[in-house]
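Only one protein chain is missing; all other protein chains are in place.
Note that the chains are named A and B in the order they appear, and that numbering of residues resets to 1 at the start of each chain.
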Amino acid sequence: MQTNQLFLIFCSVLLLLGLAAFFVGRSKATRVRASGTSMHAQPDQYAWFAVVATAGPAILVSALGAFVMLLIGSEIPTFSLLLASLAVAVVGLALGIKFIRSNFHARRAIETVILWVLAGAATISILTTLGILISIVGEALNFFQMYSFWEFITGTTWAPGNSFLMAAGRGEGASGGAEFGSVPLFAGTFMITAIAMCVAVPVGLLSAIYMAEFAPSRVRSFAKPMLEILAGIPTVVYGFFAAITVAPFIVQVTGAIGLDASFNNALAPGIVMGIMIIPFISSLSDDVINAVPDSMRQGSLALGMTKGETIRDVVVPAALPGIISASLLGMSRALGETMIVVMAAGMRPNLTINPLEEMTTVTVRIVAAMTGDLEFDSAETLSAFALGLVLFVVTLVLNLVSVIMIRRFRDKYRVNNL
Amino acid sequence: MNSQVPEMSEQQSPAVGQPYTRNDQACHDLSIRVRDLNLWYGKAQALNGLNIDLFQKNVTALIGPSGCGKSTFLRCLNRMNDLIPTVRIEGLVEMDGRDVNAPKMDEVALRRRVGMVFQKPNPFPKSIFENVAYAPRMHDIVSRKAEQEELVEKALRDAGLWNEVKDKLHEPGTSLSGGQQQRLCIARAIAVQPDVILMDEPTSALDPISTATIEDLMDKLKEKFTIITVTHNMQQAARVADYTAFFHLGEIIEYNDTKVMFSTPAQKKTEDYISGRYG
């Protein structure tokens, strides 16, 4: 590949220039020092300064050039861009060497550069959030130009089947046959999430209560890693388990009592998702219950309360903000969980409250839209971004409420490890 | 565990004078009798053969330098030391003729009869009303709403807090100031109608004004309750206590009427401590 080779050459030349800068810089600094002048920094620091002066601007120029090229879409020949960068490197080298004087604060200069690099790294996380937002919002807006936002939010029929007609400009609005009413998807999502929470919250919370209040330390040291294993199992594995073991089991059981269950019923992914979330809730609740000050327990016990009453009426209420926070976090995870539902839940949008029926979720439809053989700008593909946007907003709100509640709790009891 | 008690006579008491029985106080009824009480934290012995009689409807102060075992002793009286797994107790603590440490004794029942107020105020994360009403309701002392309200008002009045909180009974207990919180904890304790109230340095986390309020309160409460308080403040002991016990290194050095003890201590160590030579 032409560009790959060019890039390789560029990198090696830059590396050579950097090495040159280091050694030339150091020898010059050493010479100045040997001549008896006292200097502000060590020779190595001058050398590193020279390297930074050589490579920094060059990398910056080439990255900037590449980015501008992508942004305006026009073609700056890679060769000339890299050549320009190398020229900048050479100039940087010369300047860097020139700056090696006794009264130059090389160390301070390097540290300023380092500080900027560190701060730059810190902005990546912000850029990631922005990136998610921009990529989702941008495409979602494209979708809402094709399809009305109101109908998307309130429609009860999700039938993207004919969307290729719309993409081809043959369909006009919803009359093309495709409908994107998201209510059944959200109903399915919330149904499965609700089932998951019904499994995870009681089991998770009670496990945490047992570990924090009753368990001997030996059980505790064994139970904690066990729950961590539960948290470390990949979701695709849970999905397989739900589809191949739990769903047929549910069909059998319900069949035995005379009910008719689909093999893609909502119960199987819901239960398995609940199992997946148990460790999230138990681990955080355990921390929170441990953070409730002992004086609270002693106060209750000293009034002649039993241990159970103390836990139920004093410890758990005190830890409630943290427990709710943990549950919200678990819920946000359940809403956004993809693999379990893709593998075990159905594809057919279905507005029902019977958990034994097949139903589908937001994430399933996102995956379906993304893996089909559709053009990127077809309405169905873009609908995935609209769904993603709603998912983003809902989970964002849940996460923020959860973070704020846990902070309140932390400030109230002055605990640091939460 | 030693449950053969009745034979114990004063001859078996330690050699530090006649510190624990007060013949001249026959007018006071015995509340708690302690004989040969030893306590270990793991291997370290914290209480060493304690003998003491505590009298009803009096304030008894336990004083002594920090680490002398006075708080540990206090927590023996309502078995709060059970919460520490490494603790081992031997000897007799007797209330109303019952061995507190007997295997058949239900520590929860005991704690109902022996209330406790802690060093740092620890109101529950509930409303002021609930803080007081919770325990009596659980103990079936009161059930109907009106009874509860009556009891809460009475307890808060006894704790001298009623006028300050009567308009905000449903605000959280933690919204009160430190001194108010401590009085709320006292109200909480007396609402259960115990016989004895243990106080573990109840004023050490409070400002002087709140401290004075609580000291006045102790004076009033002794009409109804036996109060045993730990303090590291000798002036406080002199102000509020009818009897004072001086602890040192897990032993009771001297136990006497407060006035006697502070004016003419029988033991050299007591004198040294009271006059501030150590501690």
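Basically, a contact is a pair of C-beta atoms (placed from the backbone, for glycine too) under 8 Å apart; a residue touches a chain by one contact, two chains touch by 3 or more.
Convention: contacts and distances are computed from a predicted model.
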| item | value |
| --- | --- |
| Missing subunit (named according to UniProt) among the choices "Proteasome subunit beta", "Lipid-transfer protein", "Phosphate transport system permease protein PstA" or "Acyl carrier protein" | "Phosphate transport system permease protein PstA" |
| Option touching the unshown chain, where A:141, A:183 or A:237 are the choices | A:237 |
| Which residue of A:14, A:335 or A:405 touches the chain not shown here | A:335 |
| Residue among A:13, A:32, A:183 or A:203 that touches the chain left out of view | A:203 |
| Interface residues of subunit A (partner: the chain not displayed) | 70, 107, 111, 114-115, 117-119, 121-126, 128-129, 131-132, 134-136, 138-139, 202-207, 209-211, 213-215, 223, 225-230, 232-237, 239-241, 243-245, 275, 278, 282, 304, 306-309, 311-312, 329, 332-333, 335-339, 342-343, 363, 366-367, 370-371, 376, 384-385, 388, 391-392, 395-396, 399-400, 402-403 |
| Absent-chain interface as seen on subunit B, which is shown | 96-98, 106, 108-109, 112-113, 138-140, 195 |
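Note that only the chains that are shown with their structure count from here on.
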| item | value |
| --- | --- |
| Distance from subunit B to subunit A - Cα centre to Cα centre, in angstrom | 55 |
| Touching residues on subunit B, where the partner in the complex is subunit A | 78, 80, 83, 108-113, 115-116, 118, 120, 122-126, 134-135, 138-139, 185, 188-189, 192 |
| Residue numbers on subunit A that touch subunit B, as the complex places them | 293, 295-296, 298-306, 309, 313-314, 317-318 |
